[in-house]
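Shown next, in structure tokens, is the structure this report addresses.
Removed: one protein chain of the complex. Kept in place: all other protein chains.
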Amino acid sequence: MENLNVYAAKMAPQQEFLAGGHRACQGCAELLAARLVAKTLGHDYIIANATGCLEIVTSSYPHSAWEVPWIHVAFENAAAVASGVEAAVKILQKKGKYPVDRKITILAQAGDGGTVDIGLQALSGALERGHDMIYICYDNEAYMNTGVQRSSSTPYGATTTTSPAGAADPLGQHTMKKNIVEIAAAHNIPYVATASPSYPFDLMEKVKKASETPGPAYIHCFVPCPTGWRMAPNLAVSIGRIAAESKVFPLYEVVNGEYRMTVTHKKHRPVIDYLKPQGRFRHLNEDNIAEIQQQVDKSYERLLKKVKMSSTELD
Amino acid sequence: MAKRVGIEVSLAISEAVKLAKVDAVAAYPITPQTHIVEHLSELVAEGELDAAFIPVESEHSAMSVCAGTSAAGARTYTATSSQGLALMNEILFIIPALRLPVVMTIANRALSGPISIWNDHSDIMSVRDTGWIAIFVENGQEAFDLTLQSFKIAEDHRVLLPISVNLDGFTLSHVIEPHEFLDQDEVDRFLPEYKPAVQLNPDDPVSMGTVGVPEIYAEAKKCQDEVLKGSIKVVKEVFAEFAEMFGREYKVVETYRAEGAETLLMTMGSVSETAMEAIDKMQEAGRKVGLIRLRLWRPFPADDLRAEMGSVKTLAVIDRAVSFGGAGGPVAGEVRSALYNVDDSPYIASFIAGLGGRDITVDDFIEMVDQAEAMAKVNEIHEYKMIGVRE
Partner (left out) sequence: MTKKYNEKAWHEYELGFMVSRPGCSAEYRTGDWRSQQPQTNKEKCIKCGVCYLVCPEGAIVLAADGTYDFDLEHCKGCGICATECWTGCISMVEEGE
């Protein structure tokens, strides 16, 4: 648990808008994150959900886990559907034709495949047009719903069913994880953040900020997947913490172009602490791990430079 | 009172959409649909139409945005053509399944490749089975009238299905024609405000687009097909109400000088006007020919078609698209199915003509009648014949 007052958990909103009985695997951090997001946004919001784990496990007919209005159309278009909902609610409220005149938050949610790969165009369009909505990507770093195929969000060295580590090619995934957070930030939108349910208050705070920010907000949420990452389900929350502590997944936000770390660590753990509990990295040798350590250090330094530059500008 | 206006057909469609007081328009530009959406964005910018105009980054997103706007309860419109319609394809199937009454104009254009911006019906035929109501228009007045009527049909709570209004790209969309416009109060009387049956609303939350498990998927598809088939009743009611109010009559199957005809040409879209000339010419020469036009393509008006087959011995169906590797043009295939097993059903000849902007002349129509009658005489077994192609 994050380094807060031990009793802080009691202060989280008690209401639930994502019911139990959903069909997610044991220890699914995506569902944990979605539950925390739902808690934070409360009653007055509408979800446009992409096809993916979150969609199928929460909406198996005749059931729905959602206690708020929810629509699923297809895989690659959550951002576009949400754009439509946002535009419609806005114009209907203006014309006095919408049944609710309170502010309604519009939330698009999708997995990494639905965001960084097939949904990238619709996402870019929605961010560029400036719809007042939140887009959350729940990143479990592969196509888990279809059986753990690699996406462009799969990290270097991870074995998946379409980037398998084999005798002739022992590495697994050859490419670096696509930096979608920077792509979102490059749209000059007012709010971009990374988040993780391993830091529930940081996540909830960011969702709150995103909902209060006029215009588009993008949150990239790191959601460990015990099934796809081949690790024990009880580790789903702790591994997310190690990801932050080892600089693999730093927690930061970009507010109007200004970078700020939201969770910092006095001392960082080596990446091996993060890689070791996960079966998807078990095949890596020392050289591979050293290479990953180098990559992680380098991108973290790059991030720190941006943070530093932002704080200088603020001075 | 209604006024007569000479205006480009694309703009007349935009004016109809304005008079329908749509709440949301999402569109991506594609030739030859552009004039329609340009004019709509202008109407919004000028404050003449109080609607959200969402200029999306692709047609896939255009239709996806329409899903969102319609599900949130907005009267929703879009327009496209050809490749744009093809890119929407995935979402086209989902809109009727979610029962969203989106209205879309399709300025019909050939599909690539080779790339062609000119008119035929390959775009609409390729989305035949997506579950939309599909209407064809032949001239600007029909485009104006049927755009307005489409909202009323789609939004009827017995229907709640999307509609495409098809007009021939360039040959109709870009011509200037006289139109009888309706006044806003006339339109308001005909087309009241859209009342969604269900909408995304936090005070009454629903989940739309849940997983269709095997126990319900077949029922979902059966329901969709029954509602689509049943919509023909509403189409006819709306046509009748429009005729009653404004005096212009529409039928799901239209005929021209078909009484007592032994041979009928069958067309869809704006070529019908040339076909009429051909019919006039042949009748002057004493031939028993007439014209039948399909206004409604989906749901397919099989009963209405059969009712027109009285004395007909030969039916020459003109398709403007190829069903590759198939046993005839797509329309001819439907017509053959509808008339098969019907007593004394006519001989059906399948012609494909007018692909990718190729003209179909009066003489071409006469040639098709000649060929069809000759083929009927010997009951020639054939799949289709392409007219006006170099062999």
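Here are some notes:
For reference, chains read A and B in written order, and residue numbers begin at 1 within each chain.
Note that in this section contacts are C-beta pairs under 8 Å (C-beta built on N, C-alpha and C of every residue); 3 or more make two chains touch, one makes a residue touch a chain.
Small disclaimer: the values here were computed from a predicted structure and weren't measured.
Of the candidate positions B:29, B:55 or B:212, contact with the unshown chain belongs to B:212. Only one residue from B:45, B:223, B:374 or B:389 touches the chain missing from this view: B:223. For chain A, the residues in touch with the chain missing from this view are 1, 6-7, 9-10, 12, 14, 16-24, 26-29, 31-32, 35-36, 58-68, 197, 200, 226, 232-238. Across the interface with the omitted chain, chain B contributes residues 97-100, 160, 197-198, 205-210, 212, 215-216, 218-220, 222-223, 226.
Methods note: only the chains that are shown with their structure count from here on.
Chain centres here are Cα averages; for chain A and chain B they lie 43 Å apart.
Taken in their complex, chain B has these residues touching chain A: 23-24, 26, 50-52, 54-58, 60-61, 64-74, 76, 90-91, 94, 98, 193, 199-213, 215-216. The residues of chain A lying in touch with chain B in their complex are 43-46, 48, 55-56, 59-64, 66-74, 76-77, 79-92, 94-95, 97-100, 104, 121-122, 124-125, 128-129.
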